[in-house]
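Subset of chains shown; positions unchanged.
When the chains are written out, they are named A and B in that same order, and each has its own residue count from 1.
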Amino acid sequence: MSKPLVIIGAGGHAKVLMDILSRQGRKVIAYAAPEQATYNTMFTQLSWLRRDKEILKYSTDEIQLVNAIGSMPYQLLRSKLFDMFKQHGYEFASIVCESALISPSVKLGEGVQILSRAVINADTTIAANCIINTGTIIEHDCQIGRHNHCAPSATLCGGVTTADFVHVGTGANIIEQLSIGEGSIIGAGTTITQHVEKNTIVYSAKNHLKKRE
Amino acid sequence: MSKPLVIIGAGGHAKVLMDILSRQGRKVIAYAAPEQATYNTMFTQLSWLRRDKEILKYSTDEIQLVNAIGSMPYQLLRSKLFDMFKQHGYEFASIVCESALISPSVKLGEGVQILSRAVINADTTIAANCIINTGTIIEHDCQIGRHNHCAPSATLCGGVTTADFVHVGTGANIIEQLSIGEGSIIGAGTTITQHVEKNTIVYSAKNHLKKRE
């Protein structure tokens, strides 16, 4: 029923997605990456497209795309690829790991990726091209904007709203009812207890080091 | 076998509980809330009780109650309702999400709610009316007092003891063998490495903000 997939990227995030797709028995036929992924048997069985534009040889009806570019702070490649291929008429597959727990009332935009053990509770909405990474918890009544990345083990409490292009770092926490402005970056391990304006970087106190005796 | 349920509250925590009850095929017949929950199809199929006291029209044999008042710091409504309806002779249902992992040696008090993906390890005891929220981990040999809320992604290491009315915030960590006094609040994202006396609020260092260039 579902179309064969072409995956864009062959790095770490791509490998994690391939594990999920493989468990789900979904058919991946090709990957696009500047270097051939010779190190990983998951990729060596696929056709290699050296340039993203080679994807255009597939008709938009024939395949769905998987955006396997990892999303790091300050980096827009992932959203640019999404927008470019949407303009060409392609559809992005949503990937929901079978170990994720998602309320029936949750709404997921196009191309959303929900990885292992994520939990998304009632009446939350996740807009297009988001990564909800391993073990992330998004509570009830949240509104997550487009092109967000909630990194592994992030926790968003009930009623949190994020605009587009927000990065919530690994293990970060956002308490109830707060909003995070467009393009803001919540540092790894940071706990947010106030609204965050757009284009703001929030990070927590420095660590202390000492030598073991 | 189990009695029909009447749920007190219709907010975010109530929705999360209703998702679990619905998956478990448990019968909920009514909800009590000051405003009618018209926004959510989970509630529109139930009888609406405008005031908590309307619950008294059900006999104590006929139903069990679900305490769906969320537990926030400084807020006692949840425990007051529990005590009041206990005095009237009602029983509160325990709710254990099927995705939670609980050692057979764990003891749960009346009305305890264990939400998605919580883990509770060997020889831990959870007293009455606690919420162990999404993704919370409580290790072996812990003693959790009455009316506690362990918010999402909190982690309590082995042998932790909490008194009554303790709030452990989202993503907070408590290391081994510590005790937390009655009525204390562990701030979201805070890591506890020393005993905490009663009625103490513990929070961690402030965040730093900068603008993205």
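The definition used in the following text is that contacts are C-beta pairs under 8 Å (C-beta built on N, C-alpha and C of every residue); 3 or more make two chains touch, one makes a residue touch a chain.
Just so we're clear, the structure is a prediction, and the values are computed from it rather than from any experiment.
Visitor: Which copy number describes the whole complex, given 2 displayed chains of the same sequence?
Guide: 3
By definition in this document, only the chains that are shown with their structure count from here on.
Visitor: Between chain A and chain B, two copies of one chain sequence, what rotation angle (nearest 5 degrees) aligns their Cα atoms?
Guide: That pair's rotation angle lands at 120 degrees.
Visitor: Could you please state the distance in Å, as a whole number, between where the Cα atoms of chain A are centred and where those of chain B are centred?
Guide: The separation of the two C-alpha centroids amounts to 30 Å.
Visitor: Under the touch definition given earlier, write down the residues of chain B that touch chain A in their complex.
Guide: Touch residues, chain B against chain A: 12-13, 15-16, 18-19, 40, 42, 70, 72, 99, 116-117, 134-135, 151-153, 169-171, 187-190, 204-212.
Visitor: State the interface residues of chain A toward chain B in the complex, per the touch definition above.
Guide: That would be residues 74, 101, 103-105, 117, 119, 121-123, 135, 137, 139-141, 153, 155, 157-159, 171, 173, 175-176, 183-185, 189-193, 196, 199-205 of chain A.
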